[in-house]
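Structure first, commentary second.
== chain A ==
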Amino acid sequence: MKKSIELIEKIEGEAELHCAYGTDGRVVDAQIQFTSARNIEKILQGRDPKDALIINPRVCGICNHAHLIATVRALEACYKSVKISQKSQICREVTLSLELIQSHFKWFYLTIMPLLGFKPAIEKALKPSRIAAEAIAAFAGQYPHNSYAIAGGIVSDITPIELINAKERIEALKKLFKESLIDADPALFKECDKIETMLKHRGDMPLAMAKIIENGWQMMGKSEDRFIVFAEGAFKKGKSIGTRVSTNISTGHIKEESIKRSLAKRVLYKDRGYEVGPLARAMLMKTALIKESHRKYADSIFSRILARVCEIPQLIIYIESLLHRLDLSEESWIDPGEFPKRAVGAGVVEAARGSLVHKVEIEEGVIKEYNIITPTQWNLGSGDIEKPGIAQKALIGLKNSDPIELVLKSFDVCSVCTTH
Partner candidate 1 sequence: MVEKLQQNRILWLSSLTCNGNSHSLLNHPNLDLLLQNIQFLYHPLLPSRYRLKEVIQNSYECEILVIEGSIDPTLKINGVKMIDVITRYSSIAEVVITAGTCSTFGGIFSRSNEKASGLHFREEKRTEDFKNIWQKSISLPGCPVHPDLIFKTIQMILKGLYIDLDECRRPKIFYGWTVHDGCNRNEYYEYKIGHHRFGEMEGCMFIDHGCRAPFTRGSCNKILWNGINSKTRAGQPCSGCTEPDFPAFNLWETKKHMGIPAHAPLGVPKRAYISIAGVAKAFKIERFEKRILKKGSAVEKKH
Partner candidate 2 sequence: MQSDTRSTAKERKREAIIREALEQFSKRGYYSTTIPDIASALDMSVGNLYNYFQSKEILAREILRYISRYLGNRIKEINESEETTKEKLFKIVDIYFKTASKEPEMIDYFLRVYLSNREVFQEECKGMTCVTEFVAEIMIFFENGVARGDLKNQEFFSAFGLFMGYLGGMAFLNGEEILPKELQEFSKDVSENIYNALKI
């Protein structure tokens, strides 16, 4: 049997992709191996729970803020009850959504476009991500790696100045979306429910999607067609098997499993693997354009890539509606009282790449155990041939000449998160 090992780079770190090919030249098994581990969960043991707010963003340079929000939610869950003002709730949602936007822009322009043969457009990636980072910093002090969300709210006093600073940048993002991704207002684009209509527009999104069709790749990368979303906010919680949605899910059914030869663990929900991330979220939200894409191309790279790009306008609209409701006269922080000496708590958040779960156990006032389950573990955790992982399944059946790297990277792999 022919085998190959590829070093996959620029996935927030690296991973090794081990493929085995059958006699027909198609991938029969694909193992994704992460070769480093940083043991951030160990660093947390014995510490004041609040230290996790500083340490956890350092899991990941690109989704650090999602780790912060997951941490603060896990810590707040340790209290019997915590009151949070709507104002701080809104701010957290806004900064989190901005992080998703910067991540999606970087991924689309630095990862996907070059793999489709387009010249890398660095400024198209960096300008919007820089502006999104500035808007986060307006509220949170800096980006990346701030810890502005604490149990009971946020540390910042949001005045009209911070609000203006943020709003100016949201406007700029809207403009950039229109200028580079597709020549439509986010609000108008949201109504678009036909792939054909989208493809007729000008912009890099239709350009990229048309290229996938032109190359005949639109049906590639299909996986289990099972989706799961744990956190709400901009999205809807639930699982979707094909298009069959069920909203009754619980983090209690999540199980982590060690994988042979890899330092990452795979994750299952009631013993089955699920895809997380923008495509899963779009399936749960029944986003019109993605619904049509799913009908035509199922859970292929076409749907997966389109779903991620389409989150950008959706998140911009979400942020605008949140800021519209922001009442500056509310408290930023309501003292939750002393941290419980003994407690457990879990926090979930929708990070750029999908559901992120943090679980904490406190004993004698310090962290006894901390457990982080990242989106990439859901999507990239390998299984065996009988029960392959999500990305693994997407790769099986591809020929050597197929865009293997594109299929893998359509999941927006985050190595550092996975090897936390």
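A quick word on the picks: all candidates are chains of the complex that A comes from, given by their letters.
In the analysis below, a residue touches a chain if its C-beta (ideal position, glycine included) is under 8 Å from a C-beta of that chain, and two chains touch if they have at least 3 such contacts; residues count from 1.
Just so it is clear, the structure is predicted and the values come from calculations on it, not from any experiment.
Visitor: Name the candidate, out of 1 or 2, that touches chain A somewhere in the complex.
Guide: The candidate that touches chain A in this complex is 1.
Visitor: Per the contact definition, I'd like the list of chain A residues that touch candidate 1 in the complex.
Guide: Its residues touching candidate 1 are 7, 9-10, 12-14, 16, 35-36, 38-40, 42-43, 47-48, 50-51, 53-55, 58-62, 64, 87-88, 106, 110, 114, 120, 122-123, 126, 129-130, 133-134, 136-148, 150, 152-160, 165, 327-333, 416.
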